[in-house]
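Missing here: one protein chain of the complex. Every other protein chain is in place.
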């Protein structure tokens, strides 16, 4: 039995929504992380809760990229594909690299399933899989036999088969089974019988790999090296939830979160609902308008108030955001973007709500907009959003997306003590208090909360006198207030840090991106820079106001390529602002960029030849 | 008694909301129109229904510009100001031209009212009005004495005083009283006693002018010359209502209109509710979302479906508009813009909802956007919106504003027979019907309505297969559909007419505008062109897609000035599209542009000297 | 309502070609089957039948009916259906919604559609949970419901869908369980024939996120259900117990022989109907069948009556008259007014 070292592996598990592929993937990711690899994951599941077994649209996938060197993405194409049924094979095979490894649960390749997947002949027999290393394993059968002894019903036995697959890959990549066995027991503590069974099956899979002739090699992916410190795995929605709690604490306040469930934002509410002992109040409202309404009420009362949703729900909040702008109350609105328009592609990722974030309200109602670049980054963006909202007395929009929300990565745990605090001060001094008198630096008005004696006052959505806050229809006052509200957003630039720029501040191509495309863009830039190309990558954190750093460099490049998962929304904003002839790399498929796609687009601008494109792609992938 | 001819007069009536100034103004405007003058009106009233008597915020004004030559606007500054109380004087005097005529209802200048208006001394006595021709008339007293004989209560008598003012100005400008007397009788047909009284008072005012020594001159503004044809006076909301009914007829359909009341859009609903004998159905919904929802349902059923609102209400419709985009149903959404953000300035005009119209939805959800330039133009825009919506199967946004909606102008009645019809065809042929199969030219899918045998099908807000319309999460399909939806909007350009351009297609300054600012911009351009300046004015009717004509010329000018009643929304769109360094003339005061403001801005770009600015302004005003 | 054509239709004729995407075991399957079977038996015109839904598992329903169907946006189905009904009164319009879609985000459209007596047949799938978004509690969830968004248990008091519908003015109110094909069929048939706003609460099981919420009631029909029959007393427990109106105007369980046992009538007083709505678990068995029925002009009929009326009074609209209304004048060849 030989052991072979690999630098990196991309593996994808695919099966029915009911097959538990998400669990298998998550567990294997944990093992990889535990083994010290750098990892990046990409769960991709259908909108249906549990689509009927065997259907094409019911296929659920989980891709894991684990490596002995730093990685930024879940990988373009899997080296290893594990499929639990024909439908999974049909929908995923096209992505498997040539000569890649294919593990097939043969037991599921029965007439009925083949038909559902639209196969006329059985791919296991018609030779259509010849160009891949096929391992045919009757996982279903092996699972049930492993459980012969147990009391479980056949149905229940069947449910365990994902643990067989898990055991198998554990063996293939030389992972230590003990930790996993412990985890399984913990997870099923409430139901030991199942725990036992799953462990049995997990071991069966592991031993199958060991004993079966078919797998001659164990592949080892040595640990990656990381900056020293403490780490954990985290998804975007977990990190955003923790970030909000920490942000509120740094402001010296309690968090109030109100939301109405919507994919892929719901899990933020689910996470925060568990943090009651932090004094965090969560409110499941009757709809998105009520959710932001409640948040506005809480902000008026002095809480750090947050509401989150996805595109359609954010659309409903537009009018209320305007109220926040007019009354100048601090508020964080999180948009975990998904494919649009309308209901669109609820479980797929997209970046098409940027226009809505910046422009989607009646009247002149500008607000700051910040976007997270990775799962772990949402933590810092959440804190920053809370800081800006409370410092400038303004609603802040925080953009995430389905890819970040569900994806996970190893996350270096921040040093809490080192995070700068930004304590909120509520005015209590009645002397010469004016409702709209502003801080000269931030232009923020005082945040006076009900309960403060002597400062009783009234606010509302009608235009307000620039000093007293009384209703005012005076023409000049309206112009003045409108300009101040706009200026206030520009002032936020005072608090914006360095531009995240990779590569030189001048060159041939500047790739500009924002949000969850960070990994693919950065990796592509590094690859090309590695080949000596004059390519830089600027990744925007703040979209409104635009980062000061960008203005300094954007005109220093022959080409500006704005890469987004939309039809060119940031590109439009940048063209209007800088009058540079920025071109776009746009993908609207509900899927993240592949590094290859980005490299190819840059090469085109460089007038590159296919050959070095491939070199770059190889380099990027090897990266 | 001498008679003097004038080319043009700008008169403003101002008083309490309760004083009936809107009626006085409207009636005098009718008389001017009847006398053959060109007219333009600008009602300006408070948000309060009937604010307490004498309060500054309760002042209601009506400005009328009538002329013997063509005019485009209600005029920059009144030559004559009629004020019914101190508050009206206080808030309006600053606009009166130097040496202008001021008619004051002295009876209202009592201690209490002066105080409410914030006067410490009585302006009628402290000489502060010296630079104007003041006519002090105790209108209140003269009105009640005129009604001594009648049965009316003092309160009722008081209410009639606006007719005294009306009679007085009738005499001043040599208008024939008979027609007016007839109109008053008609208006109060239900209540002859009031009719009688008002006529009495009207006559009293008229005779007062005749007999009182104070008015030595009668000013005559000779008739203007118009293109031959039939004319009527019309406000924007009246014209839009009629346009919708006609538009539906030209499509060979019935009109369904659903709305939720909101200023300044409500009167469209009020007008249409009267047109039941045209088969027009109006539906007052429980909110704006229900209103557009009902419209979508009606469109699905085959009606020409329309919903209207103003900024805040349109914000609420964003999600549903997305549904219209995804299901590709024809729909007209009218936004009668008002001052924002939030509740903002409900009764004031603004153009700050352009971003919302173009970008204000989740996902990639582009729609065509058209804007009316004047009260009468809304008629044609309504028809065009219906045409594009039904031809391209898409929701169309029609932008109007408070200024257009309430303002009025003499309107050459269109020749109905000459209006091209655009009959809608509903597919009934089941043979090779596919829900999203498209017309090669317009990219529109077939409009198949329930009730059609053999064509039963399902639509919805989830991404649809590009041919069958079945739910599809396929990556390529989503990209394809997204691009087709965008391309469809661009194709609308096929139906866009010539660019409305005044002046040469090349020159020093191109003024670009849209919507209700047309009059002021065009007048300024003409004035400067009259002085030999190389200034042109392009007024956009279509904002999305942008008019093809603009692309051809926008780069041919030294300067591009985008003049809007917002912070520069169209400017942003044009900069992004054309990469031209367009500058803005922006006014956010809830008030329309004054010609002087536009001229001054252009002169600045031309590097003009104050002297010829004044010349231009004089010319513009004389125009 | 479009006149039913009596040519034989089979259940198959009502099935669309779309794969049904609900979880195995979902109560929605049973409801779908019964709806298809019943409409086939009635012999509806497929082309005149429209299913309109919002968003939710239940709202996927229209895709599976071989009729016209519109899967709209969350909570807005009653509004969209209203626009269709007002403009196309001849269509049979069924609205499919859930406890979240119809009572949470869509609660307002629901009560206003019912208030107007809009001719819509609204079926609310009540599984006491948000299925599609993976199991958060809903406005009908029992207090203390532990769900992802309420790990410590929900703290709001649930809405009573039947009470809300009655209060809003529905003119046909009924309740059935997903598995009770017979009763459901009967109700659907009568709902089909009713002119006005129909509200049917379907007790639906969500095996994935709220399995068995209705078991208690479904498994012990004898003691936990009162099957309503016109003119028959409110008795249960195999005819041994009954419901009467107690002192202090509270419903009370009594012996079936008690002379005061209430007798059911669908056309009973509003107060009687709200008494039925107050029969809720665990204190009482819950009424199944048609609780209330009342004849009242529909919104669409009144709206069209106004059109006809104005045409009768003013004559069919004349566009040029319309444009020439108000003060009209002519400008002659000389460009001045005549």
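All chains are identified by letter, namely A, B and C, in their written order; residue positions are counted from 1 within each chain.
One rule holds for everything that comes next: a residue touches a chain if its C-beta (ideal position, glycine included) is under 8 Å from a C-beta of that chain, and two chains touch if they have at least 3 such contacts.
This one's a predicted model, so the numbers in the text were calculated from it and none came from an experiment.
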| item | value |
| --- | --- |
| Visible contact partners (per top-of-document touch definition) of the missing chain | A, B, C |
| Contact residue for the chain not shown (choose from A:118, A:252 or A:454) | A:454 |
| Contact with the hidden chain (one of A:287, A:353 or A:603) | A:287 |
| Residues in chain C touching the chain absent from view | 104-108, 111-112, 115-117, 139, 152-153, 155-160, 163-164, 166-169, 245, 248-251, 268-272, 274-275, 278, 296, 299, 302-303, 306, 309-310 |
| Interface with the undisplayed chain - residues on chain A | 30, 33-36, 223-234, 238, 242, 245-246, 249, 254, 256, 258, 275-281, 283, 285-287, 289-291, 293-303, 305, 319-320, 322-323, 327, 413-414, 416, 449-462, 470-471 |
| Missing-chain contacts mapped onto chain B | 18, 47-53, 55, 57-58, 260-263, 266-267, 269-270, 273-274, 276, 282, 284, 286-288, 312, 342-343 |
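The definition used in the following text is that only the chains that are shown with their structure count from here on.
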| item | value |
| --- | --- |
| Pair exhibiting more inter-chain C-beta contacts, A-C or B-C | B-C |
| Distance-maximising chain from chain C - centres being C-alpha averages | B |
| Interchain centroid distance [CA atoms averaged], chain B/chain C, Å | 43 |
| Whole-Å separation of chain centres (CA-atom averages), chain A against chain C | 39 |
| Contacts with two or more other chains, residues of chain A listed in rising order | 47, 57, 312, 342-343 |
| Overlap residues in chain C, where contacts from two or more other chains coincide | 55, 73 |
